[in-house]
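My questions will all concern the structure given below.
Note that one protein chain of the assembly has been removed; the remaining protein chains are unaltered in position.
What follows is chain A.
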Amino acid sequence: MTPTSRTAYLDHAATTPMVPEAIAAMAEQLAVTGNASSLHSSGRAARRTVEEARELIAERFGARPSEVVFCSGGTEANNLAIKGMYWSRLAQQPARRRIVFSSIEHHALLDPVTWLAQHEGAEVEMTPVDKQGRIVVDDLRAAVERDPSSVSAVTTMWANNEMGTIQPISDVVAIARAHDIPVHSDAVQAAGYVPLDFAASGLDAMTVTAHKLGGPVGVGALVIARELEATPLLHGGGQERDLRSGTVSTALIAAFAAAVDVTIGHQRETVARIEGLRRRLVEGIVAAVPDAIVNGDPEPGSDHRLPNIAHVTFPGCEGDAMLMLFDAQGIECSTGSACAAGVPQPSHVLLAMGYDDVAARGSLRFSLGHTSTEADVDRVLAALPAVHQRARRASLVRSGS
């Protein structure tokens, strides 16, 4: 749903509104019958739509069409990448049990890696990040070079989902390449906001998903080098390069491609505009709440930070109280914490960056996107003083109890 005018939606990193072109492409394809694996005319038409989408997406992300494997989204692509690479490498070289990854990975990567450690004999090596949330390259190098022949894969997200910190992917690739170790990157948050060139990056696999860049939820892709072998998770008809089975969703894939086309096509202007909005937001926040701390890399640019994320710690406040008070006024943002209906846990990402429990709980993530306006930002800034005052009072009550 496109956020209505009564809502100031600042949670684009969770999901961003679909672009009209994607909605149109999806609606058009939903009305068309045809299984892309069928041999008749309807099947061929569906296949053509899927392949045109694949070509467009490949082109926009610097990959070859055969390297784009469609799947259900970021979680599946990450699972396929890391489990597939681990199993496949281990079958050839049983000594390769180590997986080296960063301590700030999303649960969609962290949890499959942890599962491999618990059930499949993987030895996981989590490497640290600095206070800005950037991998410490020397530590990652040391982890790999301690015994390179035992590493099955290295995986590092392209841009962090909580602070937007962009990772030194080329350094990571250079370290792993020297030892012929494949590298995967979860680029879900980066896609649409920074240029992604799969071929130039030297990566072996890269995760992207449609709904973070104006497409629908439920479709994404693992971009995976042709020569890289990976063991599939889903067995069946072998539709996607024998790596992923299941009838391909023509409508979702067509919408994904339409979104990529529009979003990457306008990326430069959108990013410049959003960076401006972010500056207005951050400056306004600090003006209203002088002790607020804007986290992450202050420097804009595709080697530094995503243009759309502002992660702010409000000392002496609880993020969830502020979220609720903003929400009551139609302003939507995120605490960035993992909460499965039970007790919200402080983010493992913030803890890895060296924030303590209290700071981790006292933070909010505002994330902008293609529909964001100055009016949205100004609504946040207008509401902030009262929200902040109440949240601080609530926090004092709590610590005093």
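Remarks
Note that a contact is a pair of C-beta atoms (placed from the backbone, for glycine too) under 8 Å apart; a residue touches a chain by one contact, two chains touch by 3 or more; residues count from 1.
Everything that follows uses one rule, which is that contacts and distances are computed from a predicted model.
One chain of the assembly is not displayed; among "Heme lyase NrfEFG subunit NrfE", "tRNA-specific 2-thiouridylase MnmA", "Outer membrane receptor for ferrienterochelin and colicins" or "Tripartite tricarboxylate transporter permease", its UniProt protein name is "tRNA-specific 2-thiouridylase MnmA". Screening A:D130, A:D197, A:D242 or A:D327 against the full complex identifies A:D327 as the residue touching the chain left out.
Across A:R146, A:H235 or A:R398, the residue that sits in touch with the chain not pictured is A:R398. Chain A residues in contact with the hidden partner, per the touch definition given at the top, are 320-321, 324-325, 327-328, 339-344, 390-391, 393-394, 396-398, 401.
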